[in-house]
Structures are given as structure tokens and as C-alpha cells.
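Supplied in C-alpha cells, the structure appears directly below.
One protein chain is absent from this view; the other protein chains keep their places.
Let's look at chain A:
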Amino acid sequence: MPQQSARTLTSQQKTTSRRPAGTLYRGREGMWSWVLHRITGVAIFFFLLVHILDTALVRVSPEAYNAVISSYQTPIMGLGETALVAAIVFHAFNGIRIILIDFWSAKYQKVMFYVVIGLWVVTMLGFAPRHLMNVFSH
């Protein structure tokens, strides 16, 4: 009997250490979605700063705008644009997940993380081939 209760205790401890209680953000899906949301958010913010400045060149002259934009229409930048869209799409879908957790229920937050990944894969399968065809078919 004491043996059995000891075993129950260890298995309980294991469960506890594997699944921290009381927070969505420590460990596993909840944590990794949060980490990815931050990283993609910061990346998009810095892109946005540059993107507003380059678009502002339309106010300078057609030549100035075209010179900068043509440097974006290269294979390396094309891959960067694919990564940027990947970051935006993840941030968008995980943002909806966060809103659903806040206003609906946290019960399905793990399932919703995999739904986000699934929708992200589907969206990127629609976007990436189309974009890379435009980039690499000069």
C-alpha cells in the first residue's frame, strides 16, 4: 500500500511539472504561441517603419520610388517578403486565437494553436508559390 501511494505521488508530481497550472503562458503551446507572437510582432513593426519611408518616396519623384522598389524585386528580397507574409499571417491568426481566449474560452487554447498552424500552412501554400513564381520568373 505505501508503495502504491508513493507511485501515485510521483505520477502526480510528474503531471504537475509537465503541466503548470494557473497560467496559459508557461510551457508548451501557450508559451510557444506567445513567443512567436512577440517575435513576429517586433519583426513586422520594424518592417512597417521601413515600408512607410519607402512608400513616402512617391511624394519625391517617380524615379526615386522606382529605384528603391526595383531593389525589392530581387530574389533575396522576394524570399524576405515570403518570410514577412509568413510572420504577418501567423500574427493575424494567433491574434484571433488570443481574442477567442479572452472573450470566449481558454479551454480550447491548445487545439486553437494547432488550428492556427493549420490555417497558416494552408494560407502559405496559397501565397508562397504564387509570389515566388512572380519573383523568380523575370
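Keep in mind that, in the parts below, a residue touches a chain if its C-beta (ideal position, glycine included) is under 8 Å from a C-beta of that chain, and two chains touch if they have at least 3 such contacts; residues count from 1.
One rule holds in what follows: contacts and distances are computed from a predicted model.
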{"item": "The complex's invisible chain, by UniProt name, from \"Fe-S cluster assembly protein SufB\", \"Peptide/nickel transport system permease protein\", \"NADH-quinone oxidoreductase subunit L\" or \"Succinate dehydrogenase hydrophobic membrane anchor subunit\"", "value": "\"Succinate dehydrogenase hydrophobic membrane anchor subunit\""}
{"item": "Options A:69, A:83 or A:121, residue touching the unrepresented chain", "value": "A:69"}
{"item": "Residue ranges of chain A at the interface with the undisplayed chain", "value": "22, 38, 41-42, 44-45, 48-49, 52-53, 55-56, 58-59, 61-63, 65-66, 69, 72-73, 78, 81, 85, 88, 92, 95-96, 98-99, 102, 127, 130-131, 134-135, 138"}
